[in-house]
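Submitted below is the structure of interest, expressed as structure tokens.
Here's a slice of the assembly, chains where they normally sit.
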Amino acid sequence: MQLGLIGLGKMGGNMAERLRRGGHQVIGYDRSPTSPRDVEDLPALVAALEPPRAVWVMVPSGEPTRATITSLGEVLEPGDIIIDGGNSRYTDDQLHAKALGEKGIRYIDAGVSGGVWGLTEGYALMVGGDVGAVSVVQPIFDTLKPEGPGGFVHAGPVGAGHFTKMVHNGIEYGMMQAYGEGYELIKASPLVTDPDAVMSSWQQGTVIRSWLLDLLVLALQGDPGLAEIRGYAQDSGEGRWTIEAAIEHAVPLPVITAALFARFASRQDESVAMKVVAALRNQFGGHAVGKAGTEGAVPIT
Amino acid sequence: MQLGLIGLGKMGGNMAERLRRGGHQVIGYDRSPTSPRDVEDLPALVAALEPPRAVWVMVPSGEPTRATITSLGEVLEPGDIIIDGGNSRYTDDQLHAKALGEKGIRYIDAGVSGGVWGLTEGYALMVGGDVGAVSVVQPIFDTLKPEGPGGFVHAGPVGAGHFTKMVHNGIEYGMMQAYGEGYELIKASPLVTDPDAVMSSWQQGTVIRSWLLDLLVLALQGDPGLAEIRGYAQDSGEGRWTIEAAIEHAVPLPVITAALFARFASRQDESVAMKVVAALRNQFGGHAVGKAGTEGAVPIT
């Protein structure tokens, strides 16, 4: 089928390629003039598509996505469909669907997993929206998704797709941290002579084998002992939203939250909380403290 | 090759079967007269094996394993090899190796992962011991392990095998809890109409696909919504030892520890700590509290 696709970066570009290989006609637009775009602005995109149109938005989440959807709403027509495939927050979806619905434009949120591997392995899709709109776009979903029975779910009404993707990422935080903690402990023990070989051996037959473990082994092959990489991790919003959703529903998420906090801590030069702890130990016990700016070990007293 | 195998229960029985299918001669012993044992006591086991003998111990960890190894040490001869394939603590290995070494008996610790799936899929093996002893038993390891380049690692000297298996289980705790938290949050949200379908869709193309996820989908197929199973989990020691090892090496393990504590909490009728919290809230704020033995919600005040 025919699809407008806005955003031809790392993700959007590969998705356009997979869709074209699958026989779809993709009209691509990107605000960058140096991108491989097919049209030069949104009106041209709209003009190039047969109604009812389907336009997939694949731009950075937050303000860029919100602005793009608002602009699209001004040029599309009743009956057209917007799919937000970015990492938007599910609460944004509900606002978009309401505003667009007043103009007769339909809205679908699609959480997309796959990253740099999606072009060849397919993208896992978690979709929210009404049945009618989803069924129109289903041929696109079918081509993007990986082979096999899984890789696609229509999770519920608008917002359910991004909600589900958000939780997926929350689980991902927990799993990555679990592997990280295990690897750290193995490296800390003098017993294990080749920690990287342990990781690699775990790829077959163990309870903890997974695609993430396979990726870790790939990373270790390129950087033995992870000597070249900093212990510093960003977060892109979905871990935070997962915890906020958990708080809203009074669900305890100790593991996912610990994983997020470990990332926060990795980005701090120093913990202010620990300054308090050090200052208190000094006050009540006369314990030695370190002076700000120094780096060596502080003696145990 | 020839192998003595002590313990013909769920794990040991299947391992014997896999070894025999692989062309090895297994002489099995189990203290239970109703087991399919080949010999009736340890001396008979020793008599049935050609020196230098290799005897695999596959009995419950803790006292049963310690007692079996001690008894074996009394009947084996210098040059023989004992392999402890149970879930022993690595610190026990070091004691066993020392005691047996004084008699010239060699010792290998083998962490084994695979559970009920090992017979067909193979057992992942994490082995500790000296190179000479390990090379003697290598044909056995090669048959037990799954196909593929992984599934076996000689992790280091005595203790390294069980240490590695212990950390494997710690990671497993974290991963299982991560999936559990995600599933709980999805069920708690009214947005997602079919939480089980989400889990199943995640099996392809996602970052979090794994064997554990496949097992979760199997479990959900047999018990939709996990309605029939209690939220109650035991722990078998290795999660605890992982944290104790982390404490010894001053490694923070927030995720693995949170997963262990969640299991502890699942086995409590009630949290004594939370009694303290409730009593304090009542003292300073006059907040409502529940009376022991009642079950309904306590009003927010």
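To keep things simple, chains are lettered A and B as they appear, and every chain counts its residues starting from 1.
Going forward, a contact is a pair of C-beta atoms (placed from the backbone, for glycine too) under 8 Å apart; a residue touches a chain by one contact, two chains touch by 3 or more.
Values in this document were obtained by computation on a predicted structure and should not be read as measured data.
Shown chains number 2; the total number of identical copies in the complete complex of this file is 4.
FYI, only the chains that are shown with their structure count from here on.
Listed in rising order, the residues of subunit A touching subunit B in the complex are 90, 113-115, 118, 121-126, 128, 145-153, 155-157, 159-160, 163-164, 167-175, 177-179, 181-182, 184-186, 188-189, 191-194, 197-198, 200-213, 242, 245-246, 249, 251-256, 258-259, 261-262.
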